[in-house]
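One chain of protein is taken out of this complex; the other chains stay put.
Presenting chain A:
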Amino acid sequence: MGVIIGPRVIEAGLSLRLVLISPVAVAAGFPSPAQDYFDGRIDLNEHLIKDITSTYIVRVSGDSMEQAGISDGDELIVNRALEPRDGSVVVAVLDGELTVKRLKITAAGVVLQAANPLYPDISVPVLADLTIWGVATRCLHHV
């Protein structure tokens, strides 16, 4: 629960950072030489989230992106701050819903494509007509 106390918000945000723990017990007076080389465990947040203010995690419902490696039930990491480009997998607003598609930008216009032949393309005259909610950067897929 986000609670406002005085001037700061606490207990909010994706504060999932791992705790820094020394991998070796340190005997008093005899520091381990390995200690000097320990900078903390590898951190998935650091690897997957470039900007904590603009990154959201969403869940995929449906199989239209199957051939892009994005399956029903997968989690997508979406960065709202990225500029959508030709070929980006984007979350777009279509009919009031968040929808995942591949963005194709050509001289002829802008197309939202599914990665599954069963689903038709959606053409848009210009990019400005489209509300892009964010750009997917990673897919967390169950193997």
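By definition in this document, a residue touches a chain if its C-beta (ideal position, glycine included) is under 8 Å from a C-beta of that chain, and two chains touch if they have at least 3 such contacts; residues count from 1.
Just so we're on the same page, contacts and distances are computed from a predicted model.
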Self-check item: Chain not present in the shown complex, as UniProt names it (candidates "sulfate adenylyltransferase", "TRAP transporter small permease protein", "DNA polymerase V subunit UmuC" or "Beta-ketoacyl-ACP synthase")
Solution: "DNA polymerase V subunit UmuC"
Quiz prompt | Contact set of chain A toward the excluded chain (per top definition) | solution = 1-14, 51-54, 56-65, 70, 72, 75-76, 80-81, 91, 93-94, 96-100, 114, 119, 131, 133
